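Left out: one protein chain. Kept in place: all the others.
And now, chain A:
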Amino acid sequence: MFYQESGQFSTRYRQDGRALRLWQQRAALWALLALAFGLLPFIGNDYWFSAILIPFLVLSLAGLGLNLLTGYAGQLSLGSAAFMAVGAFASYKLQFLLPGLPLLLSFVAGGVVAAAVGVVFGLPSLRIKGFYLLVSTLAAQFFVEWLLTKFAWFSNGNESGVITAPPLLVAGHDFGSPAGRYLLTLSVVLPLFVLAANLVRSSLGRNWMAVRDMDTAAAVIGIPILRTKLLAFAISSFILGVAGSLWAFTYLGTVEPHGFDLSRSFQVLFIIILGGMGSILGNFLGAAFIVLLPIVLSILSGSLLSGVLPAGQLENLQKIIFGVLIILFLIKEPDGLARLWQGWRARARLWPLRF
């Protein structure tokens, strides 16, 4: 009833091409933005910011990075965490080497370095596909981890490889408080989502999907396969690199290689499988799921299973539930939560009618 298209016809191609075509969608977006920027920073507590909202935002961004590469351009990768690590360490090193470099600029620079590394590890994609490409990105994962722990230069001679992130100063303002870190993260993540949403609905985005769906036909209509794939690696790695910087700077407060191990790569992959391959919104849904599930489980087990389940078993239970869900999704809803959401929306459009 309230969510209806009635009378909203696109009279220009530009309108029809908008990401959010209906006024209800746009109104909902503005309401969400007002909530995220105007209300949450004042009513949230430190636990919300540090344990839920910041990791949710950063993981959404990491999901977006991988989704552009895998969901849109069809190139499988298990190297997400490696590109995140490159971004984090590059931002840190650049801050250290160039004192006075603005924080946001160092995030961008970290992304650019990650993009360059991404292109190098993307080169094999011109020759190999699918499973073999997955193995080659796995090599990237192990190589980067090894490099960052092996050479102390990257962590400024710190034995443990763990370094404290610099203070979060932007234009003289300190964003070091939990609410500040949340606002800073939000202000970096959202614009990147807007850019990515524009990109996937433009010529480059269509070329990515064409290469994903059938590369011979893509070549025949003149799409430059090499350039298209390498751009996917570059842009995906850029976003992952920025996500890595945020993970280190605004979430953990430390820069360390072990936060970016293979299990992080898998986590990002699960986000896009659960959220939806080839969906922008899906990255938020998948990340929310991944962040909230352990919290919900621990609350549930605290109240329902207290005494039944030994404390140490909770983590195993989480893993089992996760594994089962991933398999269920792959079988039942390969398009992820984003598709479920669309189905629900399609019904809401017709409500209270049934057809």
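Following the convention adopted for this analysis, a contact is a pair of C-beta atoms (placed from the backbone, for glycine too) under 8 Å apart; a residue touches a chain by one contact, two chains touch by 3 or more; residues count from 1.
We take it that contacts and distances are computed from a predicted model.
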{"item": "Options \"Septum site-determining protein MinD\", \"Isovaleryl-CoA dehydrogenase\", \"ParB-like N-terminal domain-containing protein\" or \"Amino acid/amide ABC transporter ATP-binding protein 1 (HAAT family)\": UniProt name of the undisplayed chain", "value": "\"Amino acid/amide ABC transporter ATP-binding protein 1 (HAAT family)\""}
{"item": "Residue among A:L195, A:I295 or A:A348 that touches the chain left out of view", "value": "A:L195"}
{"item": "Sole contact to the chain not displayed, among A:K93, A:R181 or A:R212", "value": "A:R212"}
{"item": "Touching residues (missing chain, whole complex) on chain A", "value": "13-14, 17, 195-196, 198-199, 202-207, 209-210, 212-214, 216-224, 231, 235, 278"}
